[in-house]
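Only a single protein chain was left out; the remaining protein chains are all shown in position.
Chain lettering (A and B) follows the sequence in which the chains are written, and residue indices restart at 1 in each chain.
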Amino acid sequence: MQHRMLLPVVFEAGNSVEQRMSSWRSMKPVIERRQCTNCLICWIYCPEPAIYRDADGLVQIDYDHCKGCGICAEECPRRAIRMVVEHEQP
Amino acid sequence: MNSLKQTVLMTGDEAVAYAVKQSDVDFISAYPITPQTIIVERLSEYVASGQVDAAFVPVESEHSALSACVGASLCGARVFTSTSSQGLALMHEIMYVASGLRCPIVMAVANRALSAPINIHGDHSDIMGSRDSGWVQIFCESPQEAYHYTIQAFRLAEHSEVLLPVAVNLDGFTVSHSSEPVETLSDEEVKNYLPHLPRPRLDYGSPHTFGVLALPTHYFEFKLEQAKALENAGAVVGEVVKTYPEPSGALRKFTVDGESGRVVVVGMGGAMGTVRHLVLNMGLEFFTLISVRMFSPFPGRELVEYLSDAEAIIVMDRAMSPGMASPPLASNIKSVLYDEGVRTPVVSVVYGLGGREPTTSMVRGLLNKVRSRVEAGSVKSHVLYLGAGGELR
Partner (left out) sequence: MTQVTKLEQLYGREGISPGHLACQGCGALVAVRQILLAAEPPFIVVSPTSCLEVVTSQYPYTAWRVPWVHVAFENAAAVASGVEAALRVLERKGRGRRQKVLVIAGDGGTYDIGLQALSGALERGHSLLYVCYDNEAYMNTGIQRSAATPLNAITTTTPRGKPEPKKDIIAIVAAHNIPYAATASPHLWKDLANKVRKAMSIEGPKFLHVLAPCPRGWRYDPKHTIKIARLAVETRVFPIYEVENGKYRLNYVTARPRPVEEYLATQERFAHLLKPENRHLLEEFKKMVEERWQRLLELATSSVKT
């Protein structure tokens, strides 16, 4: 329930999603679709999370929230993710 | 739920526990400390015997007591705790948090001196250390008042315009451990007076985040909102007491006795009984007594009406603020007088530290001394320490 007083409470769960984190990174992960088996390992190791599975079951990077830490690329068992310099065309 | 209205011989501590028993409290977490221990022991017995349906959590320190209370309060529970002196000092950090998080916790404080040196007897220094913590502060003169005000404290705390914790203060030993016949309400009356109102709480069904970090861009406004709520507590007292089943027990911000006095005595707590006795029964009509019950929010404007015509004002503080311009109550009184442009001399009296009770003869001596100075036209603002060093200084 909302309260009309100003309370030190955030009522809207998870609204941090409105904040873009993309400016934090200098490298970004790019998934090599042919190598990726959608195993979700990158997803379970992402601190944000900035990885999700789309409606077609494909693992995708959420570039609004990825900070470019590189854990996903490092841990991918198929080496299907490479880190590229931001703004480089894949 | 079958207690009838009855008169019970009780100490202040017992009266508080009895009031809490009837108030449908959900959660009690406390740590024992003299002279509050009886409250905790009584409540523990009530819970064990099933007279009170509440969780009783015997925590490992006062800091954890208030912390547990905050957690419970944020789940929507009606919460009570109690402490004194060192325990209150230990809780100090969380007092600000309880208020900042807007938890309607009721806490009875059996006021006791602060170490060092260690002293287990009564004075107000413990609660004065928490003056700025944003709690509503009520002072009781007697076990009867402790009973009535504890019940009303829940109502005040939980008021939708307030949502703040309330401290109900009773003098260590002189009120906490003195017995008098206390007239109680029936369980039914108290239950009806204290409905449970909804407020934001922790629940998986509506996940909220409590206890945020507020940067400089936001913190100030939270504090202003909190201060406003404290002012609201003063504004809604009328509403809170309107439906209180026993009008004679209704919480008043202060009482006035002997209205036509030339000198006004202002103070708080059990010792005011002594002053009232002198003023009303012992021929001291020269004086008016104002016994303050609501210290925070301070009813400054209302008090000033009774102060502006006095030839002198005696403010009795059962605490000191060493290094400061005045002790706590005197500070507030002078502040209010100054704002109203009133320059009446204020005799600030510090008394009763560490349980050195102001006897009738000590107080009579003080009043007579001030009276003679007033009559001689030579009274000035100054500070006195009543009963210290064996004589009036």
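Criterion: a residue touches a chain if its C-beta (ideal position, glycine included) is under 8 Å from a C-beta of that chain, and two chains touch if they have at least 3 such contacts.
Everything quoted here is computed from the prediction, not taken from an experiment.
Which shown chains does the hidden chain touch?
A, B
Of B:Thr11, B:Ser29, B:Ser331 or B:Thr344, which residue touches the hidden chain?
Within the whole complex, the residue contacting the unshown chain is B:Ser29.
Which of B:Met10, B:Val40, B:Leu101 or B:Val237 touches the chain that is not shown?
Touches the omitted chain: B:Leu101.
Of the residues in subunit A, which ones touch the absent chain?
8, 10, 12-21, 24-25, 39-41, 43-50, 53, 62, 64-65, 67-71, 73-75, 83
Quickly run down the residues of subunit B that touch the omitted chain.
26-27, 29, 53-55, 57-61, 63-65, 67-77, 79, 93-94, 97, 101, 196, 201-215, 218
Keep this in mind: only the chains that are shown with their structure count from here on.
Would you mind pulling out the distance in Å between where the CA atoms of subunit A average out and where those of subunit B do?
One centre to the other, that is 53 Å.
Give the list of subunit A residues in touch with subunit B in this complex.
Residue positions touching the partner: 1, 3, 5-11, 13.
What residues on subunit B touch subunit A, complex-wise?
100-102, 163, 198-200, 206-212, 214, 221-222, 225, 229
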